[in-house]
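With one protein chain held back, the other chains of the complex are shown just where they sit.
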Amino acid sequence: MHIPDGFVSTPINIASAAASIGVVGYALRRAGSVLDQRKIPLLGVVAAFIFAAQMLNFPVVAGTSGHFVGAALAAILLGPFEAVLVMASVLVLQCLMFADGGITALGSNVFNMGIIGALFGYAVFTGLRAILPRNKSGMLAAAAVAAWVSIVASALSCAVMLGASGTFPISIAMPAMGVVHALIGIGEAIMTTVAVSLVLATRPDLIYALHGRGIGAVAAPKERVASPAWGFVVAGLGVALVLGTILSPFASASPDALEKMISVQQQGQVWQYAPIADYEIGLGKSNFIKVGLAGLIGTLLAFGLTFFVVNAIRGRRS
Amino acid sequence: MSTAIEISNLRYSYPDGRAALKGLDLRIEEGESVAVVGPNGAGKSTLLLHLNGLFPTENGAVKIYGLPAAAENLKEIRRRVGLVFQNPDDQLFCVSVFDDVAFGPLNLGLSPEDVRSRVSESLATVGISGYEERSPHHLSFGEKKLVAIATVLSMRPDILAFDEPSSNLDPRTSHALMETINALKATKLIVTHDLAFARATTRRTAIINDGRIVAEGATEKILSDTALLRANGLAADAHA
Partner (left out) sequence: MKHSFLDKYSGLDSPVHRIDARVKALCALGIIIAIVTTPVERALPFAAYFAILASVFLLSKIPLRHILARLLIVAPFVLLFAAVAPFVPHYTSEAGRGIGVLGLRYYPSGVATLISVAAKAVGGVLCIVALTSTTPFSELLRALERLRVPRFFLALLSFAYRYLFIFVDEFERMKRAHDARSFGGGRMWHAQVLGRMVGTMFLRSFERGERVYGAMAARGFDGAFRSVRPLSLKTADLACGVAFAALAAAVRFVL
C-alpha cells in the first residue's frame, strides 16, 4: 500500500500532505503538552516494534501474502494520536530506508495508513465498544472489526487516490484493492485481536483504550465511554461505508466489465483520464461510481470532522 | 573522608506487591570499591536503581554524599552517581556513539567545546578513541559495554555503580574490563554474581539475600568462606 512517486497526482499529494502535517502537528503538540517525558522513548521504541512487525507476512490466498500494518493495534494500545505519530515515524523510516513509498507520496501514505488507518480505525473501535458488552469479548470483537475496517478503509482511500489521479481506472482499483485487503484484513484482525488479548492478560494497565490515558501519562485513569447512540452511528457508518464501497462496483459491473473498459465504449460514455501533470478529476461519467465516490469522500470528511470535534470537546472537559 | 553512599533501612516492593528490598543497610565511604553479590532475585539490580533516584524513596533511606534522594536533589545526585546498566542496548539509545556519550554533558549544560572534550576524554579512558561516528547497533557486545561506561564517565561522576558488568562477556573481554574498571578513579559499587570479577575489582564485599545485606567484610575473607557462600546461593552444594 506504500504508493511510489508518480502514481498519485500532485494536487492530491499536496492536499494529503497538508492534512497529514496538520494531524501530525496536532498530535505532536498534544503529546508534548502532556508533560511526561516517559512518552518520548516509549513511542519511539514502539515505533521500532511496529516497523519490525510490518515485516511479518502471512499467506492470504493462492500464494499471495499480506503484511501486518498495526495501525489499529497501535491506536488501541497507545491512543489514537500517539498511534498517528508512531505510524508516521514508521512510514518516514520506510521511505528513507527502503524507498518504500515515494517521498512526494509521503503525505498520501501517512494519510492512508496513519490517519485513516489509526484514527478512523480507533473511531470504529470506540463506537463498537460503546454498543458491545463491556467485557473482554466485547473489547476483542471491537478490536477485530476495527482492525479489519482500518485495513480496508486505508486500501480504499489509496484506491480513491489512484483513481482520482487518473492512474488506475477507479472501477478496477476500488474492487481490486478492496477485495484483496478485505482478505488481508482478516489476518490483521486475527493478529490484532490475539495481540490485544495477550496484553490484556498480562499488562492491562498499558492499554490506552481501557484507561483513556496515554502510556506514561500521570493523569488519573478514567474509562473513556462514548454514548451508545454515538457508538451506533460511528460503528454502523464505519462498517457500512467500507462494505458498501467494496460491493457497489460489483453491483454496477457486469461480467464483461474489464472487456467493456478496455474497449472504452460503455453505453456511449467514455472513460476519460487526464495526463498526470494537467490534472483534472476524470472518473468517468458513470453516475453510480461518481455518486458512490462522492458519498464516500463526503461521509469520511464529515465523519472525520465530527470525530475531531467530539474528541476535542471531551478532551477539554476532562 | 565522607560517606559516599548511605542506605538505611531501604524498603521497596514491586508494583505487583512482591517485596524486593526488606530493610537494607549499606554504607560506602568515598574511594572504596565494594562488591554486592547475591543469588538471582536477591534484589541486587533493584538496589542499584535506587542510587540514582529512579525509584522514589521516602525519609532519607538513600543518601548520596549526605543528600537524600528526593526530587529536589535529583539533578545533583544524577550528576554524582553514574549507573552502568546490565544491558548496554538500554543505555546506548542514540544513533551514534558521540551522541550517546555527549548526552549526559549536554544535559548538564556544558558548552559545545566542553562537551566535545569530555566525549574524547571518556572514550580515551575506556580505550576506544575514535569511535565517535560509529553506530551502536554495529558494535560488538564488548564494545557496547565500553561505550556504555563512557556515556556515564563523561558526566565525571564521583560514584560509579555497575550492574553485572561481566555478564555475557568472554574471559578475555571480561579480563580487559576488569582492568578498565580498576583504572577508573571513583567510588565503585559493583553488583555481580561473578565472584572472580568481584575478587579482582573490589576490596570489600557485601552479600545480599532476600532483600537484605546478610554479611559484609573484606572481599578475600567473604569470598573464601565457602559455607557462607553456599548458605546464600553463591556456591554449589557440597555433594554436587
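Letters are used for the chains, namely A and B, taken in the order the chains are written, and counting of residues starts over at 1 for each.
As a working rule, a residue touches a chain if its C-beta (ideal position, glycine included) is under 8 Å from a C-beta of that chain, and two chains touch if they have at least 3 such contacts.
Quick caveat: nothing in here was measured; it's all calculated off a predicted structure.
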item	value
Touch criterion as defined above, residue of A:V90, A:I115 or A:V149 at the omitted chain	A:V90
Omitted-chain contact residue, chosen from B:S33, B:T57 or B:T151	B:T151
Missing-partner contacts on subunit B, residue numbers	49, 52, 54, 75, 78-79, 82-83, 85, 87, 89-96, 98-99, 102-104, 106-108, 112, 115-116, 133, 135-138, 151-152, 155
Hidden partner interface residues of subunit A, rising order	3-7, 10, 24-25, 28, 31-32, 35, 37-38, 40-49, 51-53, 55-56, 58-60, 68, 70, 73, 77, 85-86, 88-90, 92-93, 95-100, 102-104, 166-169, 172, 186-187, 190-199, 202-203, 206, 215-216, 261-265, 270-278
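The rule we apply is simple: only the chains that are shown with their structure count from here on.
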item	value
Between subunit B and subunit A, distance of the C-alpha-averaged centres to the nearest whole Å	46
